[in-house]
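Before I ask anything, let me first share the structure, which is written out below as structure tokens.
All protein chains of the complex are present and in place, except for one that has been dropped.
For chain A:
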């Protein structure tokens, strides 16, 4: 008689506790999703396909100021001058506060964040995204055309404005000139004994596009092509067996300390980690874009369809394609998408272009099909080659 009511009391208490816990968790969710209600106030910004839809640039700026915030994602400050670009935006539009999330993440992380944070105020507003991941997630992108849309070459953009190229670097070899005395002139030079334990790439090629591009570059330098990157994998296998491959993940810090004396990566990153970075950089760091066929890969700009700050997102795109910011990309060693138009209009900074060098005419970029094919080869062969 005594145990029966007690049991039911126990059950009731357990039930209450569980309900309370779930309740807390759920209210946590709902309160954060209502925080993102800034978007409903600006529903016309969310569907605007150009600044005109909001009454021109003034209207866009006004709507963006009203939102007062912008979430960007995976933009490291030393990557293609994004540190200066973000600071410039905040200076130009002081009412808009930028939150920069996960600076060292991948393009896939951008998509994952957009999906998992959908409807919340912390979701990313804009993407700076690699082509392969972009093509897989076109349904996430809002259509928008910046004011100088015609300056972007036709094959650099989606006709409807779902995405548009922003910048590309060239695959380059950065090296510490206090350790490596003679500059490499071909990828094969890296197999020499001077390079023992020294050559590193930016992560796992089955994971990061920049690391995969190092393999593509090695393929181009060893008789392969964009259609057949196997020679690139074989090259790294060779590099590993000679003891020259250094599997540390290079960062500005490891380059500065001398831990990773040779890094194959985008030219804008090699340039940014050298003397250009001041005391944070390595003063002996030199950047070589190998002669012959250059390898590039444009990154894309796109706006999140469910952007919590749709007007600010559109204003950001307008800002990125102004000559001032396009010149900032260029200054980092990346070639901006509107470079040709800027050269024609004379808005390009001549001195900067001279230091960086004209964009090469012989330039390979993997198409989405070629990238898929390369990925199959990497899946099958990469780990076997270097582990």
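Here is the rule we go by: a contact is a pair of C-beta atoms (placed from the backbone, for glycine too) under 8 Å apart; a residue touches a chain by one contact, two chains touch by 3 or more; residues count from 1.
Here is the rule we go by: contacts and distances are computed from a predicted model.
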| item | value |
| --- | --- |
| Undisplayed chain, where the name is taken from the UniProt record, one of "Hydrogenase expression/formation protein HypC", "HAD-IIIC family phosphatase", "ABC transporter permease subunit" or "Cytochrome P450" | "ABC transporter permease subunit" |
| Residue of A:83, A:169, A:184 or A:203 in touch with the missing chain, whole complex considered | A:203 |
| Option touching the unshown chain, where A:45, A:72, A:85 or A:108 are the choices | A:108 |
| Footprint left on chain A by the chain that the document does not show | 6, 9-10, 13-14, 17-18, 20-22, 25, 105-109, 112, 130, 132-133, 136, 197, 200-209, 211-212, 243, 246-249, 254, 257-259, 371, 374-375, 378-379, 383-384, 386-387 |
